[in-house]
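As you look at this complex, bear in mind that one protein chain is not there, while each of the others sits in place.
Then we have subunit A:
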C-alpha cells in the first residue's frame, strides 16, 4: 500500500561501497523481486528499505514521505528473514502477537488477527506449540504469519525459501503469493538469487549487479529483451547460449545470444552450425541436447518430447531462429 522510491541511494560499510547509487520506483501493490548473484547487495538494499541499515546517502521515500531516518517499526514494514526467525521461547501464538503487544493493541483485536492469519496459513492447530516443535516448513509459515498479522504497508522477504527443500519451496512459494492476491495492494519486495522464483512470483524484476541496477522490467521483458549480456545470462533456465568470435562476427556483433528453445534442428542443407551431440539431459516433457559446434562451450538446444537416446554422439545441423537472436556489442549492450 505504499509507493517506494529510491533516489540515488548509496550504502558504504566503512570505505567499502556496497550499494552504488540506485534509482528505483516500486509501485503501490506491486510484487517486486530483486535478483542478482551472491554478494551483489540484494540483502543490503532490502535492509536499507527496512531501516535495519542506515542509508549513507540518497533518499528513500514511502508515498512521498522521506523515511531515511524513520525507525523500522514506524515504517509500516514486515520482514521475513532467510533464516526464519521465531522467538524460540514463545509459543507460536505469542510469536505472532509479539509485535502487536508491543504496539499496545487491544487484546481482542490481537486475538482476532492472530487467528485470522493462522487460518490463512493453516497453522491454527499449531498455536500452542513452541518453534522447536515445528517442522521447517511450518516454521517458515509462522514467520510469514508474523509478517501478515502486522498488516504492513510493505512486505520484505529476504530469500525466505532458501532453507527449504524443493517440494516445500514450491508449496511455500504459493503461501507467499497468496497474501499478495488476498491483501489487495500490499507492496512486496522479495530478494532471491533463484531466477525461477523471480520469474514465477514477480510483477517486475530488478536485476542487481555489484550494487547497481542492471535492468528493471516484467519477467517477460527481461526474458525477451535483456539489455545486457549479464541479464540475458542471468534470466532463464537453461542459461542463454553465448557465442563469440566468428559465430558472432557472422551476424555482426561481439556476443551472440540465443536461447535453447530458439535453435532448430534442420536438414544439413539449411544448417547454420553443425556439431556433435556431446551430452543430453532428459526432463520427460522436454530434453536438452548439448552440441559441440566448435565454440568455447557446447550449445544447448531444447526440444520437446522424450529424448531419443540414439542422438548421443550424432552429428546434427542447427539453425538459430533469426528473429530471436540477441546481438550484443563490445560494451555488452544490445545492438540496434
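Quick note on the criterion: contacts are C-beta pairs under 8 Å (C-beta built on N, C-alpha and C of every residue); 3 or more make two chains touch, one makes a residue touch a chain; residues count from 1.
In this text, contacts and distances are computed from a predicted model.
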Checklist line | Protein name, per the UniProt record, of whichever chain is missing from view ("Thiamine/molybdopterin biosynthesis protein MoeB", "ABC transmembrane type-1 domain-containing protein", "Aromatic ring-hydroxylating dioxygenase subunit alpha" or "Carbohydrate ABC transporter permease") | finding: "Carbohydrate ABC transporter permease"
Check: Which of these touches the unseen chain: A:11, A:139, A:180 or A:259?
Finding: A:139
Notebook entry, point to check: If you put the missing chain back, which residues of subunit A would it touch?
Noted result: 50, 52, 71-74, 77-79, 81-89, 98-99, 102-103, 130-134, 136, 139, 146, 150, 163
